[in-house]
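Data first, discussion second: the structure below is written as structure tokens.
Every protein chain of the complex appears in place save one, which is left out.
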Amino acid sequence: MNTIGKILALTSFGESHGPAVGGVLDGVPAGVAIDLDELQRFVDRRRTGQTPGSSARGEEDRVEVLSGIWQGKTLGTPIGFIVRNNDARSGDYEEIARCYRPNHADYTWEAKYGLRDPRGGGRASARETVARVVAGGIAIQVLNHLGITVEASICTSRDATSCDIPGDLERVVADGDTLGGIISCVITGVPVGLGEPLFGKLHAQLAAAMMSIPSVHGFEYGDGFDMATRRGSEVMDVFERRDDGSIGTVANHSGGIQGGISNGEDITMRIAFKPVPTLMRPIPAIDRDGNPVTLAPRGRHDAWVLPRAVPIVESMAALVILDNYLIKKTNVLG
Amino acid sequence: MNTIGKILALTSFGESHGPAVGGVLDGVPAGVAIDLDELQRFVDRRRTGQTPGSSARGEEDRVEVLSGIWQGKTLGTPIGFIVRNNDARSGDYEEIARCYRPNHADYTWEAKYGLRDPRGGGRASARETVARVVAGGIAIQVLNHLGITVEASICTSRDATSCDIPGDLERVVADGDTLGGIISCVITGVPVGLGEPLFGKLHAQLAAAMMSIPSVHGFEYGDGFDMATRRGSEVMDVFERRDDGSIGTVANHSGGIQGGISNGEDITMRIAFKPVPTLMRPIPAIDRDGNPVTLAPRGRHDAWVLPRAVPIVESMAALVILDNYLIKKTNVLG
Amino acid sequence: MNTIGKILALTSFGESHGPAVGGVLDGVPAGVAIDLDELQRFVDRRRTGQTPGSSARGEEDRVEVLSGIWQGKTLGTPIGFIVRNNDARSGDYEEIARCYRPNHADYTWEAKYGLRDPRGGGRASARETVARVVAGGIAIQVLNHLGITVEASICTSRDATSCDIPGDLERVVADGDTLGGIISCVITGVPVGLGEPLFGKLHAQLAAAMMSIPSVHGFEYGDGFDMATRRGSEVMDVFERRDDGSIGTVANHSGGIQGGISNGEDITMRIAFKPVPTLMRPIPAIDRDGNPVTLAPRGRHDAWVLPRAVPIVESMAALVILDNYLIKKTNVLG
Partner (left out) sequence: MNTIGKILALTSFGESHGPAVGGVLDGVPAGVAIDLDELQRFVDRRRTGQTPGSSARGEEDRVEVLSGIWQGKTLGTPIGFIVRNNDARSGDYEEIARCYRPNHADYTWEAKYGLRDPRGGGRASARETVARVVAGGIAIQVLNHLGITVEASICTSRDATSCDIPGDLERVVADGDTLGGIISCVITGVPVGLGEPLFGKLHAQLAAAMMSIPSVHGFEYGDGFDMATRRGSEVMDVFERRDDGSIGTVANHSGGIQGGISNGEDITMRIAFKPVPTLMRPIPAIDRDGNPVTLAPRGRHDAWVLPRAVPIVESMAALVILDNYLIKKTNVLG
């Protein structure tokens, strides 16, 4: 299942060290202006080598749009695109091909499919997320035309007041260790009425989209897990009529979603990432026969992925919101 | 969107005070023995009036299976079922029909559809979950034939060591206030290889299913949000060969899922519920014109839903696992 | 797969001699007036016992709407409905349960599922079509609000000029034999732009919907198979500007669809039904061990189903058109 979305549907393909990764974004409304330079700049935000602790793999990540956009506007037809894997070095995967590393997908993919592409993690590599940001970057531009914005940022811990680079990152890198973290995301300008009861609640779709990002282990919206320890009277989002005549809520414990449907307030959510699974130190693994082996650190890997994950989170949010914006149009006849 | 699942698909229908709620469970494999008495007992676990703080609404919740099961076995055809709404009292909804209560779906549904059924919350009522437990109860029986079990339990707070009834529940009820809580769920006996990369990661599907339950505000699997504050070296699930020759992991920080695919260990997750939104005290609301109003408490409502939510969580988990069990069969030709 | 449609989705359930057949029609826009008496009258058109050669099974076919319509209007929530099987007589199916009749689904269903419900054909019975006409009757009422009408009629042969009851029907019934026929269908008032390239061409969706009706063996639209024997210059639908300023075509060889998308002209199609497979004469069958057996005629069966099939054809057409009407709204942003 490499497709997400109902009306706006992204289908993704590509292995880490194959010729290219890419995708097809179907269902984008026709006649919308898309700035391809702006799209390239958005995609560049997830590239490696830009922040401390990130991999030195030097992909250029040039987006090649193959269809669906002509003379700067969407045609209503599927937008096919590819990004070449120019800098893939696959020479050193033979040992990994025989082993199952901890917290990687080596074992599960091989058990599922009977074989796997071990080069750079194959399809299980985070390399696939480049297709997400291409599609997400397009969705963001469409949303912007509607006055909707998506902005994600890093919180290094659950209760962080600061969102800076973690203070211990240099030491963690020196140790050959890795970090995770939390990304929060805020969507503003969302019209009332997005999201589908029952199973398509807006936060259920957002949860699925975020949990599909590699390394994500948790999702919450509004007050999230804290809600579980509060009394009902403490988290009430009382309605009020505002000066402009619109209806809104005084507080926003609900994170902009009530009964699974957007209420016009900011949509807020938090996404928890586990630490990068590939350590730059000897790794205790197991071979296919079940014998323990120790793998020497190799390859190029991020010690901390969160800066690169920010545009990915924004992309997934944008895809969900635009899809539901389109679906909402079908709720009434006129 | 009232359907969930790809091969095993549940479609649900019904308003709280309409004639019935029900559903269609399509894709259940043929020839599987289903015990309808056991199913009724499972459905009874979500009934009201059984635990402190739960609503006095006295629904009998008798499951009426209309198709798909014959002579005690599934036919491979869709299982249609209904549960009548025998005890619906709709007399007192006129005031609510004109108002938007805090943390309810009154406003969002009306904005989305232009009208709503105000009787007992209409389709936004948790009454709809009875269809989930009927379908889930069937899925659980099928999973049990495969040696897979699903068990959820209540943790009153995020870090609770005890899972008993909250100590302050009586006082909260006396205050006309409400509580939420956390439910944890463990799935055992899951074969290796369930879950679909990319967007169909097993935990992404579980997240969507759980977040679609009314009042849920957060989801995590394995070590969840705690993962975000740990180093990579602290959460490694190192593989080992076990005495029976199988491969497993020493620890289970990953919650039984790696790369979105089950690895054969127990699948663990936690789901956060907000406190019940309907207080039994005067409620500050707003009418359609934006004027503030105070609603007197009325109707019958739970002050604490978690005991009733346990079989709902188990049901959603079972539906996702069985769907993926069936999908996995298509991964190879033979 | 008992669901059809993307935004407007019908899920059907029920065996011929089970407690009920029914369905869930999801995605009907909110706020549309539905006349349930008119719906019942439409459903009555497919009942048996009304035309020469039709079965004497005396089902009342009373539609019971369980959700989604309140105070005469659609709520935007799924419309669940059932029709009880009041007159099912299942006493005499034991011989059939062991045999495979020619042109029936006995053998294929048993091979597929490992078991089958032999009572009245189980799910393979045309009894399931009652769910189609309930859903279709609702869709037709919605379309009528939009000025779109659907009308089907019988043509006893491919080149018939008359659409009356076949002249030889009485003799065929006397012989214990059966007839098929052709139903043509015309949809008027369709806006330009319905239908989705590529795989969702409007005629492809119509074909799938019609071919899913029991006994249908062929589908064509516009000039259909005759197109294959004509030159391009003979079937040109030249555009013209009409007196009211609209654009239309002089002829309509294309049947109102060009490039898979409606062009505003009448949509025309023809559907071929095979003769009823159940003869009222001794039938050469085979038992599970492969031994030939002769089954005595029994039960109550139609010798000619076409009058009953007319509302079924109209229903399937209406479901496809309304679904595509809703999808079209998502083609542009505004």
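Residue numbering begins at 1 within each chain, and the chains themselves are lettered A, B and C in the order written.
One rule holds for everything that comes next: a contact is a pair of C-beta atoms (placed from the backbone, for glycine too) under 8 Å apart; a residue touches a chain by one contact, two chains touch by 3 or more.
If you're wondering where the values come from, they're calculated on a predicted model, not measured in any experiment.
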- Considering the complete complex, of A:Arg47, A:Lys112 or A:Arg132, the missing chain is touched by A:Lys112
- Sole touch to the unshown chain from C:Leu179, C:Ile267 or C:Ile321: residue C:Leu179
- Message: Can you say which of C:Gly31, C:Pro102 or C:Gly189 touches the chain missing from this structure?
- Response: C:Pro102
- Message: Of the residues C:Arg62, C:His145 or C:Arg230, I need the one that contacts the missing chain.
- Response: C:Arg230
- Go through chain A and note every residue touching the omitted chain. 1-3, 9, 11-15, 18-24, 26, 30-31, 64, 66-68, 70, 73, 75-80, 82, 112-117, 122-123
- Message: Even though one chain is hidden, which residues of chain B still touch it in the full complex?
- Response: 6-7, 27, 29-32, 76-77, 142, 145-146, 197, 326-327, 329-333
- Query: Which chain C residues would touch the chain omitted from the figure, given the whole complex?
  - Reply: 1-4, 6, 12, 100, 102-105, 107-109, 111-114, 123-124, 128, 157-158, 172, 175, 177-182, 192-193, 195-201, 203-205, 207-209, 211-212, 214, 217-225, 227-241, 245, 247, 249, 253-255, 257-263, 272-279, 281, 284-286, 289-292, 327-328, 331-332
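Just so it is clear, only the chains that are shown with their structure count from here on.
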- If you list every residue number at the chain A and chain B contact, are more than half found on both copies (same) or fewer than half (different)? same
- Note on the structure: Averaging C-alpha coordinates per chain, one finds the centres of chain B and chain C separated by a number of Å equal to 36
- Interchain centroid distance [CA atoms averaged], chain A/chain B, Å: 25
- Task: Note the residues in chain A that touch 2 or more other chains, in rising order.
- Result: 6, 197, 327, 331-332
